[in-house]
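Here the complex is missing one protein chain, while the rest keep their positions.
Up next is chain A:
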Amino acid sequence: MSRPRRVVVVGHGIAGLTAADTLRAEGFDGELTIVGDEPRPAYSRPALSKALLRDIDDLASHTLPPSDHGAVELLGVRATALDVGRRRVVLDDGETLPYDGLVVASGCRPRRLGAEAATGTGPGTGAGRRDDALALRNLDDALALRERIASRPSVLVIGGGPLGMEIASGCLDAGCDTTLMSLGPPLLDQLGRWLSDLLVDAARARGLRILPADAPRPPADLVVTAVGDVPNDAWLGSSGLLGGGRLVVDSRGRVRQDVVAAGDVAAFPSTDGPRRTPLWTSAIEQARVAAAALLRGDDAVPYRARPYFWTEQFGLSVKAAGVMPAAGDPVVVDGTGDACLVQWPGAAAAVNYRIPVPRLRRLCETAVA
């Protein structure tokens, strides 16, 4: 295949940034343009619901080192359509960008509850106004949430996944009376019973009230929803690239020869079929593969999913590698109680326990003693 001379990267999160870096590292010296819908450089998204929410004095926990890929950065601009025949990306400012290689890294956005479900019932919620519920995805969301919780409102968090639990933890730390509503036990679907119990116990000990999702909604000054995410692929709607409503890529991140995708928007092959993995390290690893495939095609090394996930909440730092949710009780490899290294068949986790990721990964691949 001929190497592209003009590459456009749509998306300026860690996937888009990593793709741009990788293109340069792989020797691409052509024209490189990055389109980002936020009017700012890329930042660390995991920090938004962790350090940025918790450490009220630290406004820099999300900053990343400045880039050196030398791309033209079009920020505060959104891609609205893609014409794969004429190889053009259409932007919402009326411009069109020609390309001969395209990286789709447009990420995802929070899933919103329907208007009925998001209707606040308590004081200060302006009953019926759907936009009263905050969600946390980008830096503006995080700064808005920080500002709101500084005055210690009562908070209702809807959603018992990692994001909802991190938000609840941050609200409690800020001194807010905090309730979380969850469909089933928090974190059970993502992490399995053992880690779910551990984190839920720590949350309750710190004063988190947990209610089932179908319970009557308690009154709250502030409602925050964290009920999953939706890929930003509407701009690809007329491109013909979406299969079954999803952006499905091959093991090298390719949608077609001149279009690759990575990060939260892309469904990579997995043992359960094409799947999105909206995690920081997955976005980085996918972007490396996709950028290499755009330049070298089949010679690029295929993506191998090696999920790594971490969360910080309620005084616990949990790092997990391998297949989650993990079933049953783990074997404790080292440590005890609230600071330990544990192992399941095919998975491992470190709780308040510092361990290099390569070692944690090796533990996933080692037979449980």
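Here, a residue touches a chain if its C-beta (ideal position, glycine included) is under 8 Å from a C-beta of that chain, and two chains touch if they have at least 3 such contacts; residues count from 1.
What we mean here is this: contacts and distances are computed from a predicted model.
*Asks:* Leaving aside the chains on screen, match the unshown one to its UniProt name from "Hydrogenase isoenzymes nickel incorporation protein HypB", "Ethanolamine ammonia-lyase large subunit", "Ferredoxin" or "Phosphoribosylformylglycinamidine synthase subunit PurQ".
*Replies:* So the chain that does not appear here would be "Ferredoxin", according to UniProt.
*Asks:* Pick from A:47, A:89 or A:103: which residue touches the chain that isn't shown?
*Replies:* Residue touching the chain left out of view: A:47.
*Asks:* When the complex is taken as a whole, what residues of chain A touch the one chain not shown?
*Replies:* 17-18, 21, 25, 44, 46-47, 51, 60-65, 68, 280-281, 284, 308, 310, 317, 319, 353-360
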